[in-house]
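Note that one protein chain of the assembly has been removed; the remaining protein chains are unaltered in position.
Read from first to last, the chains carry the letters A, B and C; within each, the first residue is number 1.
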């Protein structure tokens, strides 16, 4: 069952490697079928060479395994917390992509320095609060998800499909697993551009709201005019 | 009609990807047949894998579509403004190539720090003024072109085939689409060299006019002696 | 004899090149069969294209050649000193991988700035003391090993499978040659992430012990829960 979901999730995981965002087994992508509340996710620690759709693990939103003989990704509780709280999203991925991770390790939001960023993300890429000792020691992966959800109290996750988990690395999401991967690819690119920008000018400010609105809205929402659709 | 123009423009777009200056559909190249005033440009948002010469959109210099069923690049009004004002140019391209974009985001001209730069560009790569709220909200892409043209009031575009659109990214041009792409490849390279140069020496000055003249003019103009021609 | 050992060591050396951690003949990997005290190592200065298992040199722990017609790596005395003192390790490698070498040249330990680092290395990557004139002039390679062993007086080499030889470059190790190579690949990655992190925030501190324990121990030791084993 859920053959298409498993294939899409497998493809998304393989795309992460093809885009050179993961080495070894670092990283994972998942997807959800909202009609049945079924989540498909990469098995834990499995090399990318061995990934096939039938190895994806199926779970319900409470984390009970529905199908699959392998253990799901150790980050599964983070994914589930995001699916439970961000109802519009259909796919999630997590990597340690190098430049986004640099910003996460520095616990700094990535300012929106230009239109490349504004084309995909409606403002600075947020960074979570640093987790407390208690949050780390008990239910760490679940609490990682809660830290993200808490950070998005006033942010629409569909307008900001990325977050930096402090001292850890990026999570991205989208309407489906492929969109989550695209957000990860772009995040890595804008993280690198932002790093170069502050190297040139340490005090560079973010772009103004007018330019942010122009670029974000020409690609997103009802008045979008980029591309061939609508 | 205009089969050669469409093929050259298609090739130029594909070359941008081959040179790793674009990901997804970020970027566009165009060309013009000056004898008929016909411009060919990449369709908006189309993946590079799907680009073929027959998908190029043909327009006149006022933006009326002459041939093609797809929407032209959303940046078309910028290209047309440049063709209308820079009469010697035959091709234009635009990308978000990472290092040139870092300089654009920092709103800093790229100083001419060495002969690699001087071989192609006759001085610092200029950056446009930051656009006003009004310029952004109405006819944004046209106004991007006007900001470039305004910046070139005292610059010969054939001696400076590149500009950084502030907080956005680079545009380059040349006598034909292939030359515009070559200028983009070189711009990315010298942007990276310049970034490293200021990392080594924050206060490094530009090269003097004598060396600039020597290198630029040994490759360009009537006394050029580089290469096999003339 | 020791066909499997020689093949594993040869594979490890070739993997270093495949991972783009070595150019020319820079770098070497070795392995040990603890049951017989036999070490296999790459020949000195041999191009990677010419490496085959039968060219690996076999030595005992005192450095006497058991098998092989080629001279062993000039770094052999360093490897042997580590095998003699770090009894749990089964493979070693040495490279001049670029970013790890930058830290070694700066004589700075790589702080543990995030979970990517903590997943593999239990704390900051140590750097050896600068060697004295006498240590360099006589038995240099042996003394390089002694400097590493001395630095690990209070560190468990299986929890910290990497070191930076001051002004030189990294050595890594593991339970076998393949694990030593994986540690080298990861070291290069976290060295790059750390360099970016201090570029963003020069004063960034290391992660706390709670997060370090959480990540290191979820992958290592008896309570590990990452991956498919146990």
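Heads up, the rule we're going with is that a residue touches a chain if its C-beta (ideal position, glycine included) is under 8 Å from a C-beta of that chain, and two chains touch if they have at least 3 such contacts.
All values derive from a computational prediction rather than experimental measurement.
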item: Displayed chains contacted by the hidden chain, counting the whole assembly; value: B, C
item: Of C:13, C:78 or C:99, the residue in touch with the unshown chain; value: C:99
item: Listed residues C:59, C:80, C:93 or C:131, member touching the removed chain; value: C:131
item: Absent chain, residues of chain B that touch it; value: 113-116, 182, 185-186, 189, 192-194, 196-197, 199-201, 204, 207-208, 210-211, 214, 218, 225-228
item: Residues of chain C (touch criterion as defined above) contacting the omitted chain; value: 23-26, 43-46, 70-71, 74, 96, 98-99, 101-108, 131, 133, 136-137, 140, 167-169, 195, 198-199
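The criterion applied here is as follows: only the chains that are shown with their structure count from here on.
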item: Chain at the geometric heart of the assembly (C-alpha centres); value: A
item: Gap in Å, rounded to a whole number, between the CA centres of chain C and chain B; value: 47
item: Numbers and ranges of chain C residues touching at least 2 other chains; value: none
